[in-house]
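A quick write-up on the structure given underneath.
What follows is subunit A.
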Amino acid sequence: MKIKTKLHVTLVTGAVLAAACGSSSKTTTATTVASSATSAAAGAAAGPAPAAITVGTLYAGTGSFAVSSLPEYEGIKFWVHEVDASGGAYVKAYNKKIPIKLVSYNDQSSTSTAGTLYTQLITQNHVNILMSDFGSVLTAPAVTIAKENKQLLFDVSGTGTTFFQASNNDPYIVLTSLPVSSIWPQPAVAFMKSVGIKNVAIIYGANDFDQAQANTYKQGLAAEGINVSFFQSVPTATTSYTTLIQEVAAKKPDAFLELGYEANDIAFLKQLHSSGTKFPYVFTVFPGQNHSQVEAAVGASGLAYTYTYGAPPALVHNSPSVGLGLSSFTTAFESYASKTHINFEDIAGYNAGLVVQQALANAASLSQTDLRAGVLSQSGKFSTLIGPFSMNAQGAQTGFPLPVAQLLPASSGSATKVTIVWPKSKATGTAVYPAP
Partner candidate 1 sequence: MLRDDETLVGEIPGTASKDRVTQLFRNRSFVGDAAVALVLIGVFAFGRSFEANTLLLVNLMVYMILAQGINVSYGFTGYLPFGFVGFFGAGAYGMAVSTSKFHVGAYPGLVAGVVVSVVVALILSPLLRLRGSYFAIASLAAAEALVLLVSNPSAQGITNGAYGANLSSVFNPGASYVSTVVALGLVTAAVVWLKHSPFGLALRAIKADRSSAAMSGINVVRVRTFAWVISAAMAGLGGACYAWVISVFYPGDVFSLTTSVFAIIFALFGGIGTVVGPIVGTVVLYGIYNAIGITVPQYFQLIYGLLIVVIVLFVPRGLASLGASVFGRMSR
Partner candidate 2 sequence: MIPQEQSSTAVAAGPASTAVRLLEVRSVSVMFGTFMALDDVSVNLDGGRALGLVGPNGSGKTTLINVVTGLVAAKRGKVLFDREDVSGRAPHRLAHLGINRTFQIPKPFTGLTVRQNVEVAARYGKGRRSVEEILALTRLDRVGSRSSEELTAAEQKKLDLARALSTAPRLLCVDELGAGLSVSELDEVALMLRDVSERWGIALLVVEHLMGFLERVTEDVVVLNAGQVIFEGSLVDALRQPNVIQVFLGG
């Protein structure tokens, strides 16, 4: 499939070149090749069952998103592997199991390339299921393309709030593996109230993901009567926080939240540690999602006693109604991907596959609208290793809550352990507040 597509693209560009040079013979050849691909019908419910359900997705092999995108892609591949090993996914429309076939391209973290490739997946590969690449930035180009082509977009981790506004009137998107970023802070706000935090400082990156969280914090904290004494954005490319930390220290807040991407969080935590300044509660986003890498960069002493969003593998839902539980996933995935440290993105990719599986198992036909109805019908009805699945009418994920975790020193002292401390029902340890 891949090779054919490449050949196809080459031929078409060749055709344009040939045309530009005034030759006409090559154009005809390319036209024939192309039209044969166009005529294939997509996702028809009637007629015989397809030999395979094609799932198309993109991943970033290089560039700024590669670090997060590659594990997520591994997770998706693992899901395909698992499903096919069990004889395929159950498809309600044909009342039988059908194997899954994965088509994927590398967008190199470039949104314009991603745009072309999403179109490629829809118009040339005619995939039954379209899954987006990691994060809001690389999902954004897929949103309009999916809507234009009336193709349902399974948005894996693009939590940007703008995708799910009711005013968009977009019935072609569902968010599979993370809640929309605007609801991430909810458990954390409750926790901060419970330990009696009165005064909070927030710095956040000027991007969709972080800004949405920051604004939710601001509103949520205000609603709880907690004072936000410092609220500032920094450009996303910022890796220098020392002076800011000094400025915040002067305000003596109980809590200091830094909402950034992974590179921001690493730089922030390192510089906070080097500054010699202490806060009772320090919160960053990524240590909970990619603990091993953040710890390697920051060092255990820099991470100790800071807080983050708790996510699997630290967060354990061991008896999900759908898919593998965390411990069996860990064993199976580690042997499949020959990895030793799994992180949240691996799980997010796998989880997206589970949601797709639910869509197939509950949709009346393979049409994109039926698939969406299939997903929505299951809102509140199943849980996976991330937690209970829940979705609103705009396709935004409202389940999979992210609890509060603290990075407590492990017994050896040279490492930290992500420990869930809130809500109590999920807690695997007790919070140490204020941090020593």
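Basis for inclusion: all candidates are chains of the complex that A comes from, given by their letters.
Everything that follows uses one rule, which is that a contact is a pair of C-beta atoms (placed from the backbone, for glycine too) under 8 Å apart; a residue touches a chain by one contact, two chains touch by 3 or more; residues count from 1.
Fair warning: this is a prediction, and the values are worked out from it, not measured in the lab.
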Neighbour of subunit A by the touch rule, complex-wide, chosen among 1 or 2: 1
Touch list for subunit A against partner candidate 1, complex: 2, 6, 9-10, 12-17, 19-22, 27, 30-31, 34-35, 37-38, 61-62, 105-108, 110-113, 115-120, 123-124, 136-137, 140-141, 143-145, 147-148, 160-163, 168-170, 205-208, 210-212, 233, 235-236
